[in-house]
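Removed: one protein chain of the complex. Kept in place: all other protein chains.
Then we have subunit A:
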Amino acid sequence: VGLRAEEEVASMAFTLYSLIQTAILCTNAVAVLHEERFLSKIGWGVDQGVGGFGDDPGVKAQILNLIRSVRTVMRVPLIIVNSASIVLLLLFG
């Protein structure tokens, strides 16, 4: 009663395509965090991360490092991938 078989399984089904979509959206979200306007205001700027020198950077420093490196490395590939997906969505819905 209620959903048909395919709908019921498909409601929890993830395809590989949705994984790619999730990855693109998450990477976009991280790349959009602006350094001056946002991160410095909440105390997550580049200069506020690296505290001590030692073998224990801490979770916050690792997160800031990760955000900064995603922004630097993925900027150009994200432009390409986003343009491609916009064109594909326009053409094929």
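Things worth noting here:
Basically, contacts are C-beta pairs under 8 Å (C-beta built on N, C-alpha and C of every residue); 3 or more make two chains touch, one makes a residue touch a chain; residues count from 1.
As a working rule, contacts and distances are computed from a predicted model.
The chain absent from the displayed complex carries the UniProt protein name "Protein YIF1", chosen from "WD repeat domain 54", "Alpha-1,3-glucosyltransferase", "Pyruvate dehydrogenase phosphatase regulatory subunit, mitochondrial" or "Protein YIF1".
Across A:Val32, A:Leu66 or A:Ala84, the residue that sits in touch with the chain not pictured is A:Leu66.
For subunit A, the residues in touch with the chain missing from this view are 5-6, 8-10, 12-16, 18-19, 56-57, 59, 62-63, 66.
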